[in-house]
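Apart from one protein chain that is not included, each protein chain of the complex appears where it belongs.
And now, chain A:
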Amino acid sequence: MAPEQTTAVLEAEGLTKHFPVRGAGRDVLRRGAAVHAVDDVALSLHRGRVTALVGESGSGKSTVARLLAQLQTRTGGAVRLHGKDVTVHGGRRFRAYCRSVQLIFQDPFASLNPVHTVRYHLTRALRVHGHAGRTARELEEALTDLLGRVRLTPAEQYLAKFPHELSGGQRQRVAIARALAARPEVLLADEPVSMLDVSIRLGVLNLLRDLKEQLSLAVLYITHDIASARYFADETLVMYAGRLVEGGESETVTQSPAHPYTRLLIDSAPDPERIGSAQRAELDEDDLGEPPSLVTPPAGCRFHPRCPHAMERCTTELPPRFEVSGKQWAACWLYDNGSPAPAGES
């Protein structure tokens, strides 16, 4: 199915989350301090399209997922489902919201309750959203259908199992089936394969892709592995220290990254073909930094302390989004005049 340009199912604008820092006695002077986990994130998810959110640990990716799932309340900004701003805390309205937006958790070993069977998990998800049918037979059919969708067949073999009797990949499939039980439009996948064995990651990713095509789901794929974003996603957004720094078509972003951080991220992935290249040596010297403190994030561009191309302006002014090409944007002052800086410039 060709990716169709429809209106967004789920949109976020100016999404912000600050976690207050609980002041211990010695922190009295820093009262009111907060961890700036997510700042001014804007993204939109379309049916039948996968959007990848890439970033290193602690960059706020998972917080974005939880904010979009409304499991945490946002500090600022808007989350729009079908164009309508939604803020729900719980109760019936939350139930209605999560019928459309479902979250898959990172760790399949933790996201299933050890005391319940697969049947219980799926039955509850079906019941909560009223898809369990009226009779026991309809329920049984719905369960079989769900497990069939995630390719756990024969279903009877899996329904009576407890989570500890399943492998990681099987558990993640059960978790996906549970999310599908709500018949959602949006699937937020928070690093769905990072806890799985390398050998079965591809299987789960392909499963998600097939489900996306069959059910025309809008998928947010959160990952730290930019290579899998290229493989799996139509659009890729790169996040650094709580802010989006680059975005665009996956192929463009991963093959000709514009933002210095994206370049660093791609170059930090080991690639046997790149050994000994001159470009690699240059980046290695600047590769020593670590993400900034999110309690007192750097002024201006948050990447400037680590950036090999940092200018005077980067330390004071926050760069807005600049179009790099029709398919790509970057929040970096290098693109201010519209002419992309060559990758090797120092």
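Heads up, the rule we're going with is that a contact is a pair of C-beta atoms (placed from the backbone, for glycine too) under 8 Å apart; a residue touches a chain by one contact, two chains touch by 3 or more; residues count from 1.
The rule is simple: contacts and distances are computed from a predicted model.
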item	value
Which of "1,2-phenylacetyl-CoA epoxidase subunit PaaC", "ABC transporter permease", "Pyruvate ferredoxin oxidoreductase" or "Molybdopterin synthase catalytic subunit" matches, in UniProt, the chain that is not displayed	"ABC transporter permease"
Residue of A:Val50, A:Leu103, A:Ala132 or A:Leu166 touching the missing chain in the full complex	A:Leu103
Which residue of A:Val21, A:Val128 or A:Ala142 touches the chain not shown here	A:Val128
Residue numbers in chain A that touch the chain omitted from display	69, 71, 90, 94-95, 98-99, 102-103, 105-107, 110-116, 124-125, 128-129, 162, 164, 175, 178, 181-182
